[in-house]
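Removed from the display is one protein chain of the complex; every other protein chain stays in position.
In order of appearance the chains are A, B and C, and numbering begins at 1 in each one.
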Amino acid sequence: MAENHTDHEHIGIPGYLAVFAILIVGTWITYVVAFWDLDSIFPGANTLLALAIAFTKMTVVMLYFMHVRWSKELIWLSAVASFFWLLIMFAFTMQDYFTRVSGVFSA
Amino acid sequence: MSTHADAHDHHHHEPGLQHQFENMGQQEESVSIGMWMFLVQEIMFFGGLFTAYMVYRWRYPMAFAEGSNHLDAFWGGLNTVVLIVSSLTMALTVYYAQKGMRNMQVLMIVLTMLFGTVFLGVKVVEYTDKYNSGLIPVAGWNKKSTGAEVAEKAQAFAFPWEIKTEAADAGHGEKKPYINPRGDFQWNYGHKLVEQAEKGGYLTADEKIHYYSDGRFDPFKFQEKVRMFYFIYFVMTGLHALHMIVGLGIMAWLLWKAWLGTFSALYYSPVEMSGLYWHFVDIVWIFLFPLLYLLGRHFIH
Amino acid sequence: MQTDSWIPLFPESASSFSWQVDALYFYLIAISVAFMIPIVAAIFWFIVRYREREKFATPEEIHGSIVLETVWSIIPFIISMTIFLGGAVVYYTQYRPPDDAMQVYVVGKQWMWKIQHETGQREINQLHVPVNTKVKLTMTTEDVLHDFSIPAFRTKADVVPGRYTYLWFEATKPGTYHLFCAEYCGLNHSGMIGSVVVLEQDDFERWLQGNASNQTPVEQGRDLFENKLGCASCHAAGSGQRGAALENIYGKEVKFVGGGSAIVDDEYLRNSILNPSSQVVEGYQPIMPTFKGQVTEEQLIALVAYIKSLSGVDASAAAPSAPAAPAPAPANNMGSNSNQGGR
Partner (left out) sequence: MQNADAFNPSLMREPKDSYLTNGYSIKSWLLTKDHKRIALMYLISISVFFFMGGLYAAAIRLELLTPGSDLLQSATYNKAFTQHGILMIFFFLIPSIPATLGNFLLPLMIGAKDLALPRINLLSLYLYWIGGILTLYALMQGGVDTGWTFYTPYSTTFSNSYVMAVGLGIFINGFSSILTGLNFIVTIHTMRAPGMTWFRLPLFVWAHYATSLVMILGTPVVAITILLLAIERVVRVGIFDPAIGGDPILFQHLFWFYSHPAVYIMILPGMGVISEVISNFSRKKIFGYEFIAFSSIAIAVFGFLVWGHHMFVSGQSIYAGLVFSFLTMVVAVPSAIKVFNWTATMYKGSISYDTPMLYAIGFLGLFLVGGLTGLFLGSVGLTVHLTDTYFVVAHFHYVMVGGQVIAYLAGIHYWWPKMTGKMYSEFWGKVSAMLVFVGFNLTFFPQFILGYQGMPRRYASYPAEFQVLNVFSTAGASVLGVGLVMPVVYLTHSIFAGKPAGDNPWMLPGLEWRCQSPPTTFNFEEQPVVTWEAYEFGEENGLDIEEARRSAGRPVTV
């Protein structure tokens, strides 16, 4: 922001291209891996891997394309907090579904 | 400290400084925090959909895998790449705006818009294919076909899953003749996964309840779960596409501003903010692609 | 329902665990009073004692006190944990049906409660149960959410379309108690009320005799088939039928116009009634109207049982265990216009 007026460069064109390369490779890996049966290693492995790659991609986009790396703590905080809140929503909704069968209300 | 400008008088010493601020730094910081708060809001907005996706994918993994297998991973992948490229050009737009390089800025904005449009174009192709194949979950919104083309095959009254099509395996979106006089949702690609899953004992108890009637696999019930997948698919990608369209609008405005040479090393925050928005939309797709198009592929291959 | 309690305005308490709920209630009232009295007293004391004596006075500053803050955070926290634990214990009793309970099936429907006993008796908006006996309700609904609520027993539970929920109680006093629908369900929500009648064991036995189910599902099905729904106008036995012959079709294979065939089973029969045109039997016109939305799940069960009986399949064996409730399959077909045939 204001203080950063001088350091416009951030990572420069080579940097941006590198991030781009990571994204493309990430996409390619996701695509290929989706056809392997990793679930035989442990159930959900496919999902886990796909999401892990997606998270990595998101992180580099946020850090470099969205310049979070050079931003104030507040921006960091809001980025992290929003995912934390998503997590709350997912976790507390799913805790109901995961435990329903064993409960008395079971379907 | 800069001179304060009166509201009635728009000649600022610094370009674009609004009356309520003391200086440019304060304004830029405000705008940037505001934008991030907006993005937080957007994340929660899509979050509701992801929650729904999660619940039902957990409940009906096989139906979701089936549904996802009939999205076209090629087009989806292509679109991912297209969007990533547009993100790159967007990032470069900001870069050139900061450098005050008008021409490169304009070029990058045009490229970004171009890729954005390509993305939407591909979506149109995909949606059309769903329309033609009877995969839009809303009754009456699919292509209506009396099935004259296949009448001779005497399948006019067959159950949909009995219509043999090769498309289930080929899966590259060529049109397959089918009968759908009222344009209903028509899942006619069989239920291979369930057959396999039945053998392998994969099905969860919950799935059994929801796919089975009287202990036997019930294609009707299965079809409805697949339909649910397509509902979620259309809402998620539809909202995403809506965001793309809004994004294109913003980019058009930006293009005009950049053309006029508004942005410089001193004043580029509109470019930066539009960039944040564009990247956000990209990030949503980064998740949509594997979740909708890819998960469950390995069951078949 | 009112009340032999010595506390004024206190509702009848008539189930094995209702005293627990009441105890918890009084515990909470005690806590509330214990907090209200000092706080309100302090407020009154302060506003009187420290009332403004001089306009715009500037009293001495007091900044705060960590000790006090800690004390008044920890004490409420501990107390609130006791409230939670109390609630948890009672909840556990309320929502854990015992295994040895008498079974009753409940189906909610806009705007009535349909109840069927294990022994076949049916009731509407009334539930007769014996005193001092554990009763377990297995409940669902044909349309929207409802809630089976018996205030005197201090328990209730929502009924949810497409799945079963459960409720149990053990009534401790004979009498008649309110039964309410406590989840908003549309127009006549406040009319969806009834009563729970708790009888002495003997009276209950007598009641069972008196109300012995005089119609088995098959009989009920015949009644529907011949009179109420008019199926017989097309399907009556004999020649010249417009509708397909239904005698002895159960378990057989039928062929469809345009190819394809199916084995006739419960699900097929059910589907033929709900979606006749999805599978038109060879040799007939697709003229049978759909009965979707016109027959209830119960009636479907009865119809299927009757049609099976035409093939000599004994449906009555299954009758008692066929609950009034529909199969776990979603009971509500109105909600979806999903086209099941999709031809």
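Convention: contacts are C-beta pairs under 8 Å (C-beta built on N, C-alpha and C of every residue); 3 or more make two chains touch, one makes a residue touch a chain.
This one's a predicted model, so the numbers in the text were calculated from it and none came from an experiment.
Asker: For the chain that is not shown, enumerate the shown chains it touches in the whole assembly.
Answerer: Touch partners of the hidden chain, whole complex considered, are A, B, C.
Asker: Can you work out which residue in C:Gln94, C:Thr172, C:Gln220 or C:Gln279 touches the chain that's missing from view?
Answerer: Of all options in C:Gln94, C:Thr172, C:Gln220 or C:Gln279, contact with the hidden chain holds for C:Gln94.
Asker: Which positions on chain A touch the chain that was left off?
Answerer: Spelled out for chain A, the touching residues are 74, 81-82, 85, 88-89, 92-93, 95-100, 102-105.
Asker: Touching the absent chain: which residues on chain B qualify?
Answerer: Its contact residues with the unshown chain are 1, 3-4, 6-8, 18-22, 26, 29-31, 33-34, 37-38, 40-42, 44-49, 51-52, 55-56, 59-60, 137-139, 141, 185, 210, 221, 224-225, 227-228, 231-232, 235.
Asker: Of the residues in chain C, which ones touch the absent chain?
Answerer: 1-2, 9-11, 20-21, 24-25, 28, 31-32, 35-36, 39-40, 42-43, 46-47, 50-65, 68-69, 72-73, 76-77, 80-81, 83-84, 86-95, 110, 143-145, 147, 149, 151-152, 154-158, 160-163, 165, 178, 180-191, 193, 330, 332-338
Just so it is clear, only the chains that are shown with their structure count from here on.
Asker: So how far apart, in whole Å, are chain A and chain B when each is placed at the average of its C-alpha atoms?
Answerer: 17
Asker: Roughly how far is chain B from chain C, centre to centre by C-alpha average, rounded to an integer in Å?
Answerer: 40
Asker: Note the residues in chain A that touch 2 or more other chains, in rising order.
Answerer: In chain A, residues 107 touch at least two other chains, as defined above.
Asker: Send over the residues of chain C in touch with two or more other chains.
Answerer: Correct list: 328.
Asker: Could you pull out which chain B residues touch chain A in their complex?
Answerer: 23-26, 28-29, 32-33, 36-37, 39-40, 43-44, 47-48, 50-51, 54-55, 58-59, 73, 77, 80-81, 84-85, 87-88, 90-92, 94-95, 98-99, 205-206, 209, 265-266, 272, 275-276, 279-280, 282-283, 286-287, 289-291, 294-295, 297-299, 301
Asker: Name, in rising order, each residue of chain A that touches chain B in their complex.
Answerer: The contact residues of chain A facing chain B are 1-3, 5, 8, 10, 12-13, 16-17, 19-20, 23-24, 27, 30-31, 34-39, 46-47, 50-51, 53-54, 57-58, 61-62, 64-67, 71-72, 74-75, 78-79, 81-83, 85-86, 89-90, 93-94, 97, 101, 107.
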